[in-house]
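All protein chains of the complex are present and in place, except for one that has been dropped.
As written, the chains take the letters A and B, and residue 1 is the first residue of each chain.
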Amino acid sequence: MSSRIETHLKRCQPGWSLPGEFYSDLVIYESDLEQVWRRGWLFAGHACEIAQPGDYFTLEVDRDSIIVTRADSGEIHALHNVCRHRGSLICSEPAGHVRRLVCPYHQWTYGLDGKLLACRGMQEDLDKSQFSLQRVELREVEGLIFISLARDPAPFESAQETLAPLLRPQGFRRAKVARAVDYLVQANWKLVWENNRECYHCNVNHPQYIKANFDHFNADDTTPRIKAEMNEVVARSEAKWAATGLAPTHKQAGMTTFPDAERNIWFSANRTPLVEGWVSESMDGQAVAPLMGNYQASDVGTLRMRTLPNFWNHSSCDHAVSTRLLPAGPQRTAIRVWWLVDEKAVEGRDYDLKKLMPFWQLTSEQDWQICERQQRGVNSSAYRPGPYSTFKEYNVDSFVRWYLKVVSDA
Amino acid sequence: MSSRIETHLKRCQPGWSLPGEFYSDLVIYESDLEQVWRRGWLFAGHACEIAQPGDYFTLEVDRDSIIVTRADSGEIHALHNVCRHRGSLICSEPAGHVRRLVCPYHQWTYGLDGKLLACRGMQEDLDKSQFSLQRVELREVEGLIFISLARDPAPFESAQETLAPLLRPQGFRRAKVARAVDYLVQANWKLVWENNRECYHCNVNHPQYIKANFDHFNADDTTPRIKAEMNEVVARSEAKWAATGLAPTHKQAGMTTFPDAERNIWFSANRTPLVEGWVSESMDGQAVAPLMGNYQASDVGTLRMRTLPNFWNHSSCDHAVSTRLLPAGPQRTAIRVWWLVDEKAVEGRDYDLKKLMPFWQLTSEQDWQICERQQRGVNSSAYRPGPYSTFKEYNVDSFVRWYLKVVSDA
Partner (left out) sequence: MSSRIETHLKRCQPGWSLPGEFYSDLVIYESDLEQVWRRGWLFAGHACEIAQPGDYFTLEVDRDSIIVTRADSGEIHALHNVCRHRGSLICSEPAGHVRRLVCPYHQWTYGLDGKLLACRGMQEDLDKSQFSLQRVELREVEGLIFISLARDPAPFESAQETLAPLLRPQGFRRAKVARAVDYLVQANWKLVWENNRECYHCNVNHPQYIKANFDHFNADDTTPRIKAEMNEVVARSEAKWAATGLAPTHKQAGMTTFPDAERNIWFSANRTPLVEGWVSESMDGQAVAPLMGNYQASDVGTLRMRTLPNFWNHSSCDHAVSTRLLPAGPQRTAIRVWWLVDEKAVEGRDYDLKKLMPFWQLTSEQDWQICERQQRGVNSSAYRPGPYSTFKEYNVDSFVRWYLKVVSDA
């Protein structure tokens, strides 16, 4: 760790927001890339986006471009999108279908697993085995693809074990993307996370979201009547879910102790009830698509997941919404939001984008605006760290502690 | 003062323009922000823009956003536009009307004087008195609002005493903004000032301006006939003004010894005659709006003011034009030009923007183009400081000396 970063770290105080330079300084941003983004497990996309051998998609982690392919064997690979000859980008499109990865510059040709197959025109003694595309570590959990740019990434097993049973009923492998929307948000990636980690801002900013959910209620402002209603809904839901095999949620309803860098907890998932009468995170609470995965009934609440540093998902019985962050500068985050439905659902017949999308499109865009406004404020020379609410922002503090531990350990 | 700045300062020579790095180097720009912009008195806007309690406007000094409000007491306040909770910008609009300053993120609520009134959701032991919005020093002189970002700003009394009697007859407190235009000029703020501080460039560049004024005539190029005409106009005007109580201008006609960092002179004002037959800085010299302030007749010449680092104003009998500079990068200056008329004047009946605006809109835009062309030239590795005309550019030299003294003193 550079001593410059160390000086900044000393200025951070538990229970208070980060000093301003953490959201704009180029040296800290480069350190974030190195310590967080090139070491952790990043959500890349959905396996169902590359269902057929030869399908691929690309993603950009700041200036690093990655190709994710499905090989003929059905296996999924992640490869640096950089030709080993003179460094040209190989795939310029966000997604596509190819038989081989052919560099457009001099037609060096790689297999879908990155192996160099041909480089016509090169000297004959060139050892092709030394010029495969650089591999990126990849893990799939029930249809979600995670990659790590690290040579020696942290173990993934614990995440796999925790997430797989919770994810399985949602059927991500048998899903399809109904639509994806890209945003370039003018805010540091950490501001986007801090926003995600509390519902203190929900009451005023998310009129749609709070109609469906309980999480804007906290210990300090929940009336006995609401508290009783919540307890009843939770008890009823958990009993029903246990009966239908959705059991692992039992002990994890509500906000979990995520994240925790000491215990290497960068992932979490839980199932939460929706409010009475709602079966989906849609504008009116009614289902907007056919049941997904293994679900037999619509009363499954929402499955929620989050993995640091770049993913969260809210899934209802009928659709799932994934959000992926990618850093694109000290004050810029590239965000993609996907809406997924069952693979057999047909647009126009089984679902309508106008009904499927608004709940999370509005909620997401409300958050991006908040983050951009906060970025402008923390850029001020007058900004000073402020105190977190112990009732409502303990999870933001957990995120900040996780982040500081990760960059301090480097 | 950093030693890097010191090295640059040593390269500066009296009577010669500044070395190129003063107009583009990021370290010098940051030093300018610190020593000039966060220490001096900045013109913020007009009191008449926030006539009613609850009115506010915002301004940006580089990355610092400031709110100027009128409280219920009628008092004006300037506050950092940064929530004390997590740093969000509070007001995103350039101007508006509110009862309280409510942060859009978590609804922390501040009074119009910046005092924290409510922060629902925070721990009860939070001492609200410690979380007021950070105050910015503010002074009002006859309807002109000045702010200082310094904790311990320079005294303002001398500026107040000098400017108030000269400003009073113009009636800025009883004025209204007819129109304001914003420019983002691709030039360092000092180039904009240097351009303002001489009329050597006027003959060719300002065909409208030189029809109305005398200041493009200098000791070296004024014929005896013109000199006589000027003397006569000045004598006649001063006599008349003395009789009608506009006396303070007597000894200050023409360019004054402004600025002077040794004597802390960063402000100046004077009244100057217009050419024979002109009563207003308009395209044809005729009045374009009703008389302002205390004026009983149109023959009051022009009242001119300037305050460093960011304000000048030319006021005729019928309208006033204010110009405010704000730094927006080493090679960018955000400039606003306001046209003000008497508060009772009605557009369409008493004035017409098409007649009110062109004189100063053309003159201003001619100057911005000059500054942008100069910026491109001084960026060249071949640029070398050149000599100022002792006849025509002594005020530019004064400005440069003022600037160098201010940054050296730091």
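In this section, a residue touches a chain if its C-beta (ideal position, glycine included) is under 8 Å from a C-beta of that chain, and two chains touch if they have at least 3 such contacts.
All values reported here derive from a predicted model rather than from experimental measurement.
**Student:** Which residue, A:M122, A:A164 or A:V275, contacts the hidden chain when the whole complex is considered?
**Tutor:** Counting the whole complex, the residue in contact with the absent chain is A:M122.
**Student:** For a quick check of understanding: of A:R70, A:R84, A:R139 or A:K392, which residue touches the chain that isn't displayed?
**Tutor:** Of the candidates A:R70, A:R84, A:R139 or A:K392, A:R84 is in touch with the missing chain.
**Student:** Touching the absent chain in the whole complex: find that residue among B:S73, B:N231, B:Q296 or B:N379.
**Tutor:** Only one of B:S73, B:N231, B:Q296 or B:N379 touches the chain omitted from view, namely B:N379.
**Student:** Please identify, in ascending order, the residues of chain A that touch the omitted chain?
**Tutor:** Spelled out for chain A, the touching residues are 38, 63-65, 80-90, 92, 104-107, 120-123, 126, 131, 134, 149.
**Student:** Which positions on chain B touch the chain that was left off?
**Tutor:** Residues of chain B in contact with the hidden chain: 17, 20, 194, 200-201, 203-205, 218, 220-221, 370, 373-374, 376-387, 389-392.
To be clear about the criterion, only the chains that are shown with their structure count from here on.
**Student:** Using the average of all C-alpha atoms in each chain as its centre, how far is it in Å between chain A and chain B?
**Tutor:** Roughly 49 Å separates the two chain centres.
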